[in-house]
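With one protein chain held back, the other chains of the complex are shown just where they sit.
Chain lettering (A, B and C) follows the sequence in which the chains are written, and residue indices restart at 1 in each chain.
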Amino acid sequence: MTTVSSIGSRVGLRVLQTVVVAVFVTVIAAVLVRLAPGDAATTLLGDRATPEGVARLQAQLGLDRSVFAQVAETLGNVARGDLGTSLTRPDQPVSRIVLDALPVTLSVIAAALLVAVVVGVPLGLIAGTTRRPAVDRGISLAAIGLLALPSFFLAIIAILVLALTLGIAPAGGWGGGWPENLKYLWLPALSLAVLRLPQVVRVVREAAREASSHEYVEAAVARGLSPRRVTARHVLPNCLLPMLALVGFDAAVLLSGAVVVESIFGLPGFGRELVTAVGTRDYPTIQGIALTAALFVVFVNLVVDALYALADPRVRTAR
Amino acid sequence: MSATAAAPTHPVARVARRLRLPSDVGLLIGVGTLAAMLALAFLLPVVTGYGTNEFAGAPYQAPSLSHPFGTDQFGRDVMVRTFAAAKVDYMIAFLAVGVSLLIGTTIGVVIGVVHGGVVDWLLSRLVDAVIAFPLVILVLALVVAVGPEKSAPGLPAGTPALLIALFVFGWAFYARLAHAQALSLREREFVVAARMMGYSRTRIVMRHMLPNVLATATAYAVGDAVFIIGATASLAFLGAGVQPPTPEWGQIMFEARGVLETAWWTSVFPGLALVVTGLALALIADGLIQRLEGGSK
Amino acid sequence: MRGRMRSGCKPLAATALAVAIAALLAACGGGSDSDATGGGAATGDAGGETTAVQATGDQPELTQGADPVDDLRIGIADRVTELDPLLTGSPALGSIGHLTSGTLFRFVGVGDDVEPALAESGRLSDDAMTYTVKLKPDLVFSDGSELTVEDVKASFDRGRTKDGGYRSFFAPIKQVTIVDDRTVEFRFKSRYLSFENFLAYPAAGIFPARGIADDTAFFKTQPVTSGPYKVVTPPNGATFRLERDDGYAGPKPVARAVTFVTVEDPNSRVAQLRSGQLDYISSPPLQQFKSLTGDVTPIARSGYATTYLGLNNTRAPFDDVRVRRAAALAVDRAQVQKVAWQGIVARNDGALPTIFDGYEAVLPEPDVEAAKAELKGTACESGCPVTLLIAAGDDWPQAAAVIIKSNLEAIGMKVTIESGDPVATLDRKRSLEYVAMPTFVGSFSSIPEGYPSNALYSKGSFLSAYTGYRSAQMDRAIEASILARTPAERRAAYERAGDIFGRDVPFVTLTDFPVTAAVRTELKNTVTPSSTVFIEIATE
Partner (left out) sequence: MTDAPVLAAERLAVSIRGMELVSRVDVEVGAGQCLAIAGESGSGKTVTCRSFVGLLGRLGGEVSGGRLLLGGEDVSRDDERAWRSRRGRAVALVPQASLASLNPVVRVGSQMVETIRALGGARAARGRALELLEQVRLDDPERVFRSYPHQLSGGMRQRVMIALSIAGRPRLLVADEPTTALDVTVQRQILALLRDLQRASGMALVFVTHDLSVVREIADRVAVMYAGETIETGPVADVLQRPLHPYTRALLAADPTTAPRGRPLSEVPGKPADPRSWPAGCRFQPRCEHAREECAAPAPLRSFGGSRAAACHRVEQIGEGR
């Protein structure tokens, strides 16, 4: 079996890897937003403030120091696990803002992925294993068609039809707690899922097509197993691996998609906090959210790699 | 980014695949559609007499003979603008995908070749970090930070910010795709043979690996250009879109999102153009990939 | 009736089209080209069923004794982060201040007449240099503690020293002295005719002296207030609740509680209003304005503010008055009013909001030839580059910029539109780092210390609407309007300012700036915005 030290070194490597990504993301986010004209003092005092008032507030918030000094201080704090407090929402620790927003976004992304998989995998399997090329081409082209449309267009159509015309869902907003939030969750999740559905169908179709050309699938058919059984036991498991890789990569894309969906549905999630924070030049919150989002993506990829090894016995039982 | 398409291992499937002529029909239809869109982009203003930004009629006119796609908020002809947007969107997609593809693939192959060294580890972590970096922060910062003059010579106003956003995210993709392929190519006979004959590492990369990886990446790039066009359209929502009044499908649909019920034609026809473009690109990508797989054993 | 029958069909048509594209369209009767209510081809002045929403037209009034509402849900654009009425910039946060800050006087209905609230009576001396106010007996704060003259003095002393947006309203106050346990006297440095009117603003709200000793901390959590509503949730949440304060001395509003819900995207606000999740929303998207019919009613009340094409008077090409005059001749204000503002607000050809007493049209009718003639001999004779700066996402500036661009290009200027985000645009506007910029200015108050001084007074808080325009002659006209003893004297000062404005054209006024909102139709006489932009709720 793989020796303990090699596992240790692999974990150590992963931790180092995460630290490198964390530092990179924090520094880039911190520098990028400080390049933008205007700062928190401007947004707080609005367009009626006097130049002296703005200057005094800038000094108070420490915004008059050089970008380098501010970034260095940020890294110092992050190293100690302190994300700092928001500039434009007085006395709101960034960790509180992140912890409030995180569950909203995660639940939307998780629900979206669930819908994308539940709808996408069967479609992908059908497209990949059907013998009628028209069906395969039809499903693939429909998926591509969806991919081309902007996410906000699909979200607005969803609101117009499902919420306003049919009235089977609220037109946005968020509940007080669970399970009441589920009522508000399913429509945005559906809109976000449509964003990822085409990729899921494509990956599963590709994997199914490749899997069904494998000899062991033909051998299984030759042994008299029913097509449904062959697909379920031999084709589907083989599609799960690339699906996992897609999920890993999806986490990053879904965060961007979440911003659009959260804005349109008015959900108090990551994306919206980020847009507000950038709009008000709330540097600590921007850095906090960027770091958490990046760690979330790295974590998802870590889990995916682990599942990858677990799912493929050839790796798990390597001599 | 879909998994790499390994050649089917089943003897008969290989036989069947090689004998089937790569369906150029799809490829031709795809290229033909894109060409037709561009042709109309140049022809329509002449034929209809409406300028791209000209207030040609009353605002929000429903589709009629004089305005087959109706008019928008300013009374500009939606048909002329929808096809004029093709020029902008194709240029953005071509530049964003092209640059990302070249830079990303090269870096991916380099990581593949220097496999195992510290450079490999660092570059791979850079790729991971870029993919992990929330694109939306970069976009929002770009909406704000890119200097007062947001236009560059030859590009419509606002596209530099858009291209930077798409490029910074895109190259990491292709790097990861190329890296995976470079690793599989390393074992292939001709690369091992080249190394045996003492070729220098850069020569191997440039002469042998890059062309191969580039071919596959290009086939996928065309397919994923659809993703890029969709993303461009969504960036309009974050304010990183093309500056008005330059027509771009995402921006047009963003500005018309409020009147989807009363003036549906201002959103639906650009949406249709986006979908048709997506389908054309998908056909081209399928054709290229088949040509690629049809050829390789 | 016809409007209603068709409305069910529109969303289906839109969706089906997204999926089945053109086929279903035919079935649905070719969209709404003929039907004016659909806001299709109708322009502002088309007759028939268009609800010709003119700002000065039939806006809903508040009905005394409207039926009570348990929880009024109001959708606003920004998050509630600041509760100090002296610091709140945006209209929505201003409304929260208006509903919670107890003031000596209060506005009546939606106009700007005032009546006593915490005060029993008030008297301005003949020379308008002192104002004496008598409090009502046994006033209490929201926490039940007693409200005394010390609290009144402390509140106004804070206002005079605090650096914030209302400095110009507090500047004339020289001293606040306590006469007896229910009387306070204000002495002014210069005549302050509209002081009683200013007392109705949230900035003049009365807070407990001990609380506002450290006002930053006081306003960070749930401040103790003396107005019709008290704060029951801390700021910074996604929703912010107020409950009626039954200890309030003034009239009782009909809504037991008010919940402010932050929904940034205007289209989402409208969607949640139509689905019934919200009862009232501020600034709905302009494009949808005319299509809001049936169970939702749009409101556009002219505010004490105007929209204008800001020209940077300190930088080429608009440092030359002839180029500015050419721009005034080129810009088609009627088109901006009709297309960018969907005809919901009045065109403005003068220096003041059209609803000001003393407004006169001084800017010329658009004339391309005359504009080109003005350009002769200037740097722009054979074309010059102009960049129009706008904030990404705002709907009217973006539309206005597109129109102004084609107008200016018609006289040879080479125009590019450039957008940044609101903060970047504000920053560059304040530091005069722009060439031209469609924007708006106003203080949402009819008193002279508000609008004119902000827009035209070089020493005002807005530095002549951030155009860098300096004219001693204009400054004297504005100062005369502030210190005018009688309305006639003030109107004459305004007319003088108008003539100077017509000559110097520091900026090109476009239209009045409306206060826009949308409300569930059944509540349209229960809650509505006033010209001061604050949300007013009907009282029992």
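Note that a residue touches a chain if its C-beta (ideal position, glycine included) is under 8 Å from a C-beta of that chain, and two chains touch if they have at least 3 such contacts.
Fair warning: this is a prediction, and the values are worked out from it, not measured in the lab.
Interface note for the absent chain: among A:R89, A:H234 or A:R272, the touching residue is A:H234. Of the candidate positions A:E73, A:E218 or A:D305, contact with the unshown chain belongs to A:E218. Residue-level contact of chain A with the missing chain is found at 131, 212, 214-227, 229, 233-234, 237-238, 311-314, 317.
Heads up, the rule we're going with is that only the chains that are shown with their structure count from here on.
Farthest chain from chain C, judged by C-alpha centroids: B.
Between the CA-based centres of chain A and chain C the separation comes to 39 Å, rounded to the whole angstrom.
Mean C-alpha positions place chain A and chain B at a centre distance of 21 Å. Each chain gets one centre point, the mean of its Cα atoms, and the points for chain B and chain C are 44 Å apart.
Across the assembly, chain A contributes residues 36-38, 149, 153, 156-157, 160, 263, 275, 278 that each touch 2 or more other chains. Within chain C, contacts with two or more other chains are made by residues 11, 14, 18, 267, 420-421, 423-424, 428.
In the complex of the two chains, the chain C residues touching chain B come out as 10-11, 13-14, 17-18, 21, 30-33, 38-41, 43, 266-267, 270, 285-288, 291, 335, 339, 387, 392-393, 395, 398-399, 401-403, 405-406, 416-421, 423-424, 428, 433. Per the touch definition, chain B reaches chain C in the complex via residues 53-55, 58-64, 73-75, 140, 143-144, 148-151, 157-158, 239, 243-245, 255-265, 267-268, 271-272. Residues of chain A touching chain B in their complex: 17, 20-21, 24-25, 28-29, 32-33, 35-38, 140-141, 144-145, 147-153, 156-157, 160, 199, 202-203, 206-207, 210, 213-215, 218, 242, 245, 249, 252-253, 255-257, 259-260, 263, 271, 274-275, 278, 286, 289-290, 293-294, 297-298, 301.
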